[in-house]
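Moving on to chain A:
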Amino acid sequence: MNAPAQPPAAPPWTPRIVAFFCNWCTYTAADLAGVSRLKYAPNVRVIRLMCSGRVDPQFILEALRRGADGVLIGGCHPGDCHYVEGNYKMLRRFGLLQRMLADLGIPPARVRLEWISAAEGERVKAVINDMTRQLQALGPLDLPGKFADWDAEIADLAATLQTESAKEPEATHTWEPPKVLVQPQ
Partner candidate 1 sequence: MVSLKPEIRIGFYVCHCGHNIASMVDCADVAAYVGQLPGVVLARDYKYMCSDPGQELIQKDIAEFGLNRVVVASCSPLLHEHTFRAAVAAGGLNPFLFHMVNIREHASWVHTDRAAATAKAKVLARAAIRRAALARELPQRQIPINPGVLVVGGGIAGIHAALTLAEAGKHVWLIEREASIGGHMAKFDKTFPTLDCAACILTPKMSAVGAHPNITLWSHSDVVQVDGYVGNYTVKVRRRPRYVNEELCTGCQECIGNCIYKEPKFPDEFNEGLGKRKPIHIPFPQATPQVVLIDPQVCLNFKRGVLTDRCKKTCVEACGDRKAIDFTQKEETKEIQVGAIIVATGFKPFDVRRVPQYGYGTYPNVYTALEVERLVNASGPTAGEIVLRDGRRPSAIAIIHCVGSRDKKTNRWCSRVCCMYSMKLAHLLKEHSGAELYNFYIDIRAPGKGYEEFYDKLNEEGVHFIRGRVGEVTDWAMIPEEEGKLVIRVEDTLAGVVRRIPVDMVVLATGLEPHADAQAVRRLFNMSCGTEGFFLERHPKLAPVSTFTDGVYIAGCCQGPRDIPDTVAQAGAAAAEALALIDRGHILQEPNTAHVLADCSGCKSCLPLCPYTAIGFDEATHQAVINEALCKGCGTCVAACPSGSIGQHLFEDDEVFSEIEGLLTADPEPTPALAATP
Partner candidate 2 sequence: MPATATPAERVELKSGPPPAAPAGSGGRNWSTRRIERTIKYESDRNVGFGRDVMRVPGCEQLENCIQCGTCSGVCPLSIYMDHSPRQVMALTRADFRDEVLRSHTIWLCASCYACTVECPQQIRITDIMYELKQRAIDAGIYPRRFPIPVLAHEFTHMVRKHGRITELVLVIRLFLKTDWFAALGNWRLGLDLTRTGRFSLLTERIRRHGDIARMLDAVDQPKHPSP
């Protein structure tokens, strides 16, 4: 089709998932999914950590804040942690974090903790596809956009002040209400 006048249609939105995978189980499983040529949605971007115990809740919040629509944490099955029980420590944090996130308006489906062993390449595929579907249904989280929205009120006033001060450079009253209030009756 030859339609140069039409701007290209905006690509359909798909979620962005940041995944923190432990080196020994889930990262290896993701490698296995690759070696097995399993196909899954390209929405996930994996960060390798040595253990799910290393997943600092700050990382999760940072990922959401930077624009991730979901965060996936993958660790070894209970009892299988390469570091004995790092995964339990993540699990314990996770319960508290999910409650806190719910109170901050982030539904539980956006942050997911999964135990995936090194042999479960299929499970990597299933979890990523499933999470992609779920997030697709939830729609964008778009925290950067929300931050910009929130800050628009500041930017607006700052811009107004800027122009006002430009108009009246000397000893001006940039702020009207007090002037009105102090006027004698």
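Just so it is clear, a residue touches a chain if its C-beta (ideal position, glycine included) is under 8 Å from a C-beta of that chain, and two chains touch if they have at least 3 such contacts; residues count from 1.
Selection rule, in plain terms: all candidates are chains of the complex that A comes from, given by their letters.
Given the structure is predicted, the values throughout are model-derived calculations rather than measurements.
Chemist: Number, please: which of 1 or 2 touches chain A in the complex?
Modeler: 1
Chemist: Of all residues in chain A, which touch candidate 1 in the complex?
Modeler: Within the complex, chain A contacts candidate 1 at residues 8, 11-12, 14, 16, 18, 23-25, 27-28, 30-31, 33-35, 37-43, 45-51, 53-59, 62-63, 66-68, 79-80, 82-86, 89, 93, 117-120, 125, 129, 132-133, 136.
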